[in-house]
Structures are given as C-alpha cells and as structure tokens.
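Just dropping this structure here.
With one protein chain removed, the remaining protein chains of the complex are shown where they sit.
By written order: A and B. Residues from 1 in each chain.
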Amino acid sequence: MSDINIKKVSYLAKLELNEEKAALYEKSLSEIIEWVDNLKKLDTEGVEPLHNITEKSQNLRNDEVLKENSTEQVLSNAPEKAQNFFRVPKVVE
Amino acid sequence: MNNDWELVIGLEVHAQLKTESKLFSSSPNQFGSDPNSNVNFIDAGMPGMLPVMNSGCIEKAIKTGFALNFQINSYSVFERKNYFYADLPQGYQISQFEYPILTEGFVEIETENEVKKIRLERAHLEQDAGKSIHDIDPKYSFIDLNRVGTPLLEIVSYPDFNSADEVISYLTSLRQILMYIDVCDGNMQEGSLRADVNLSVKKPNAELGTRCEIKNMNSFKFIRQAIEYESKRQIQVLESGGKIDQNTLLFDTSTGETRAMRSKEFAHDYRYFPDPDLLPVHIAEDQIEKVKSTIGELPQQKLLRYVNEFKLEKDIAKIIISEKAYAEFFENLISAKLIHPKLAASWLVGDIFSFIKEKDLQIVDIADKSSKIIQLLEMIEKGTISNKVAKDILIEILQKNKEPVLLVKELGLEQVSDNEELERIVEEALIGEEDNIKKFQSGSDRVLGYFVGKCLKATKGKGNPKVINDLLIKKLK
Partner (left out) sequence: MPTIKEIKNQLSNKNISVQELYNVYYDKAKKSKLNSFNHLLDPEYNKENINSSQARYNEGKDLSLDGIPLGIKDLFCTKGVPTTASSKILEKFIPEYESHVTQNLLNDGSLFLGKNNCDEFAMGSSNETSFFGPVINPWKNKNNTDSQLVPGGSSGGSASAVAEGICVASIGTDTGGSIRQPASLCGVVGLKPTFGSCSRWGVVAFASSLDQAGPITNSVEDAAYLLNSISSHDPNDSTCSNHKRENFLEGVGKGFDRPITVGIPSDYLKDINSDIAEQIENTKKHLSKLNVNIVDVEFTTTDFALSTYYIIAPAEASSNLARYDGIRYGYRGCGNTLEEIYVNSRSEGFGEEVIRRILIGTYVLSAGYYDAYYRKAQKVRKLIKNDFQRIYNEVDFILTPTTPNEAFQIGEKLDPISMYMNDIFTVPTSLAGLPAISLPSGLSKNGLPLGIQLIGNYFQEKSLLQMASLLEKEFCFNE
C-alpha cells in the first residue's frame, strides 16, 4: 500500500476530485510512484543534482525599463475585470 | 512586562530594492501608478513568459552584504516557492532557499547600557506579490499587479532580540544603513520596508517556547504595539496553564490586537525547487570589489569621523548622521573648509532644523539655499555679524531666498568691530557704575556679562561681543 495522501496532494494543487476520481488517481499515482522507485537501486552518493543542462551561469539584464505593452493588453483575456483591475470574489484574510 | 518571562524575538525584514526595473522583468519598479500599468506579460504570469534576472538587484544585494557584514556567496540559486494567491500570478514566488546570496552577517545596535550584536542568518532576493484591494466593492476584491515582481531583499535575523526597544533600535539602524547605501528608499508608509516578527516567551534558562509569527507590518509604532500585545497574550495563556499554538498572526491596527489568519486544512507545503527557467547566479570576485568601491561611508563610520575629526558632540553628530540627506547637507556646508564644522553643526541641528520642522519641510527642500547659508556662516565665523542678527538673516534666506551679504549691507547690520568706536561705547557704559566696577575687581564675573550686555544694547546688537569683552577687561583692570 502506498502512503499517497491524495486529498493533501490535490489540495496543494488546487484540484478537486470526487471520491471515485480520488480513488482512481490514488491507485494510478501509487503504480507510477512504484514504477519510478527503481531509482533507489542506483547509487548516487556524492553526485551533484543537475538543475539545468547548460550548467552555465545566469545571463543578466541591465537595470532598464522597457514598456512594451498597455494595461488593456494585460487585461484583454481577463474573465472578469473592472476599472483596470482583475476582479475576484471578496477575499477574506 | 512581567519580570519572570523573557521575550525571544527574531525578525524577517523585507526591503524593496530601489531599482529602475523589476527583479525579473523590465517593467518600472514604481509606487503609486495607475492600476496594472506597470505590468508586462511576465509580471502577469502569461503562458510562455520567462524571467530574466536584473543585474541591478545583484549589485544592491552585494552592497547590503558589505554594509551588514554578510558573507557574499559566489553561488546562489533561485527557487520556486509554490502556493496559490490572487495576487501571485505565476502560482509561485521566485525566491532563494537552499543557496541564498548572503549568509551570516550582523548589525550592532545600541541598547540602554550596551552595544549589542544582532546576528543575521541570511538575506535572499525574491519577488514581491501584487496587491488585493478589498475596500472598493462589498462583493469583490480587485487585483492590481503593479507591485508584482518588485525586487525584495529578505533579511532574516537570528532570534537575538529580547525587547521591543531592541527591535525598534535594530529596524531604525537597518533602515538608516539601507538608505545610506541607496539600496532601499526606506519609505515605510509605502511598504518599502516591512517586517515579520517571530515571537515567543520563556522562563529564564528554559528551552525556547513555541513561537508565533506576526506578518507584514510597516510601522515602528505598530511593531512595538504588536510585540507588547502578543507577548502579554502569550504570557497570559501560559500562566493560565494554556499552550501556545504555532500560528501565523495578523496585527489589527484598529484594535491593537493580534489574531490568527484563517487556518488551512493542511499546513503549507511550499515545494521549493530550483527554478528551471533560471540558471544559478555566479558572482565573481572582481564584481564584488567593483561594487564595494561604490558603497561610500556608512552611518557608523560617519559618526566616528564627525566625533574624532570634527570634534562634534556625539549627540549632535548622531542627529546629523541619522539621515543620509542631513549628513550630505552638513558636509556640503563645510566642504570649502571656510567654516568650522562645529559651527556648521550647531546651526544645522539648531535653527535650520527648527525651521524645517516648523514649516514641515524636508532637508532636500532647502538644498538649493546651502550656498547662501555658507555665506551666512562665514560672516558669523569672521565675526562680521552677531548671532542674533544671523538668526534673523537665516530666516530671510530660508523663507525668501535672499542674498545674505546684500541683506547685511542693506539693513546696516554689519557687526561693529571697530575698536575706536567700541572703546568710546565701553567708556560711556562704565560711567556711573562705580559699584559694579568694584564688584568686578573683587572677582565677580557676572558683572562682566552685565557690562557686555549694556554695550551691545548701545550698539543695537551690532557690536562684536568678543571685542567688547576684551575692551572691558582691559579697561576694568
């Protein structure tokens, strides 16, 4: 049996699964995790993790302002907007 | 404060960096613009958009590293901190986690009776979030992404504070340093400097207690109130046999109380991992040296120099170094070496500051008058005018921007230092004062002051007090 807490994982990913789907995904994830678990067989002691294939250092940008777009363009795909803001239901902190 | 309990406080300070553009995009880093006007497609987290690191932020971080005695790391990595929030467009914040740019620094603060070293654990670069505005509409919140991607340097201290006073002293000093090195504008009202306070209480020699984190405060006053309220609350809970829940709190400025943020079904799990859109940052030794040369004098160095070199009183020097603009103004006054620093300092913290305060001005507002102030101070130094006259002229300069030399001539306010004329006045003043002369001769110094005053009155304030003083002593002996 796997220790996948599908409720917690879907909560973190902001996904809602009904009971049936949660069970299916839990089974599917368990199988996949078991499948990828063969990595444990490989000795990686002392190996540096590879984050990016180029293994170079960051290209930096000069601290300069470029304005290439308008507020309208930023908002053009918004499902809901008002007064140049994106609009969402009231957020209670 | 209950004497049985000790406070243990650690701070996380978020300083917005004073750059032209944002941390990973070329949108303007600007406060107070129209909603969503400083937002490009990267800031808005549009599909396929990629971050590109701003070199200006690296420079500011290096500067801070020097000023706060940090180790500057030649290798640092940007990671993603994953969580959802309406004003976090990417669904993650790009921050540094395992490899921050700065580690192990310190700041010295003055407490009531000692100099205390506050150890700093780390400082890292990260993106600011946008703003949710809740008070425009009863049913909706509005999202403004202008602040998204503003560069932040998060400076994390060890839990080295034991009182609100220490916290405020540290924040004051930190703000001063960051403003000196031009890393942060220090504008707390606009949120340029914000602090999270981690607080727990314990009995002396006991283990650390459970801490609570009070989030996102941007005023010294509220920080002090929050610390005072929260420590009392924790002590009360513990003394009545309760337990402290490790919680994230908000300080409600209207009630002066802290309250827990809505608790989540599951604890946060930010799933940090190196951002695959960015490569590690390597900082070369020569780059560090280059930045070092641009830092200039830090406030504590200035203070020492003012006291040792200029012989200023420490309290006066402290006032002058408290803001970089004051120090700059002061150094400008004495730059031509025509005026004694002590004279300039006493006029600056005296009459000039009073004027600014009274008129609710900033020092920069009178920066254009400094050459006239220099002329005025020169005349005082040479004894051309008296202090009393100088005070009046200073007001004329500050208010009406008049030429001091012309003013003095125009109003005939030039100090009389002419010996012959003053000798005549002194002689006249001594007529009929036989009793007082005797008193002087039998050792009463106070009488001298009386005579000087009498002579000055006779010159309508224009007589040079020093010359009068010397003449009187000569005559009286």
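Just so it is clear, a residue touches a chain if its C-beta (ideal position, glycine included) is under 8 Å from a C-beta of that chain, and two chains touch if they have at least 3 such contacts.
Small disclaimer: the values here were computed from a predicted structure and weren't measured.
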Touch criterion as defined above, residue of B:Y99, B:Y158, B:F222 or B:F273 at the omitted chain: B:F273
Touch residues of subunit B, complete complex, unshown partner: 41, 44-53, 80, 82, 84, 86, 89-92, 141, 143, 269, 271-273, 275-279
Absent chain, residues of subunit A that touch it: 4, 6, 8-10, 12-17, 25, 28-29, 31-33, 35-40, 42, 44, 47-54, 58-59, 61, 69, 73-74, 76-80, 86, 88-89, 91
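The criterion applied here is as follows: only the chains that are shown with their structure count from here on.
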Complex contact set, residues of subunit B against subunit A: 19-21, 26-28, 34-37, 39-41, 44, 52-58, 77, 82, 84, 86, 132-134, 136-145, 250, 261-262, 265-266, 269, 271, 274, 276, 278-282
Subunit A residues within the subunit B interface of the complex: 8, 11-12, 14, 51-52, 54, 56-69, 71, 73-75, 82-93
